[in-house]
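Yeah, one chain of the complex is gone here, protein chain that is, but the others are all in their spots.
So, chain A:
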Amino acid sequence: MNTVLSVENLSTYFKTDKGIAKAVENVSFSLNKGEMLGLIGESGCGKTTVAQSILRLIEYPGKVVSGRVLLNGKDLIKASEKVLSSLRWKEISVIPQSAMNALNPIFTIGDQIMESILLHENVSKREALQRTKTLLELVGIDGERWKSYPHEFSGGMKQRVAIAMALACNPKLVISDESTTGLDVLTQAQVIALIKSLQKKMDLSVILISHDLPMVTAICDKIAIMYAGNIVEWASTEDLLKNARHPYSQALLNASPDLGNPEKEVVSIPGSVPNLVNFPDSCRFHTRCPHAFDKCRQETPEFREIKNGHYTACFLEEEGNHG
């Protein structure tokens, strides 16, 4: 198997004054070479925490309490800081959430991209500059603009610079953390188009974190849906659209209007996301689920495969009385 990343039973907790917040619990998924996985969920559901746990960026009061993150067979959770810094950028890199804040305003973008190349690879400054120019051209910016400062670029272009930066050391895996949120619809589509074309060209594996379901369903091969710290469903995009099994996934699909189908009535999900501090053993969706029964309130459903490559965590599947 050409699995690039495999996350097994990852749990990340945060210590708070009121108790332990289980921000991410028992999250498992994997990613093959050249695959694009969409990680979707509402704000506060733990998408970014998953990304940070994979990259080992969780700091006190947060902690990865259990689980393994295997990047090409190496466990990142147990890796030392030295091993990690050799892997970051070269094997795994991030396109951050808002490029406006991710770029340092007092250095030219060329300096910032070169910095990571010089740090991780044994090349001369001239060579690094040459590569920086090529990278900028790759994302559709004139290579000679390496001398510009971030404020001289528009939002969409800054995002492109951030993408160029993430690709600086030819990583195998790129995590894009809501990298298009806050951009205009058309600019967003252009940035997404760029990520997609680069992914194909460089055979990258990409984790696309987003809350925009229509966008993710359009371009990702597989989708994992998160709710309140759990992945509730993980399947190929086609499977998920045709045959969503978890009540939350179904509700989410019904919640946004569809341009192609103007007759569709959008339905909201009643209630709100539960507080994750000291959350009791139960299905995390039971407070808002229309099908919830006693077992859902007492036990945590297991995340398991119900069909080839289609995973979900719901008691309805076990009972066999779905629908």
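Methods note: a contact is a pair of C-beta atoms (placed from the backbone, for glycine too) under 8 Å apart; a residue touches a chain by one contact, two chains touch by 3 or more; residues count from 1.
Criterion: contacts and distances are computed from a predicted model.
Protein name for the hidden chain, per its UniProt entry and selected from "Cbb3-type cytochrome oxidase assembly protein CcoS", "Molybdopterin synthase sulfur carrier subunit", "Peptide ABC transporter ATPase" or "N-methylglutamate dehydrogenase subunit B": "Peptide ABC transporter ATPase". Interface note for the absent chain: among A:Gln190, A:Ser236, A:Ser282 or A:Thr300, the touching residue is A:Gln190.
Taking the complete complex into account, A:Ser154 is the one of A:Ser86, A:Asn104, A:Thr134 or A:Ser154 that touches the chain left out. Checked against the full complex, the one of A:Met36, A:Ile269 or A:Leu316 touching the unshown chain is A:Ile269. Contact between chain A and the unshown chain involves residues 42-43, 140, 154, 156, 184-190, 192-193, 196-197, 211, 213-215, 218-219, 251-252, 254-260, 262, 266-270, 272.
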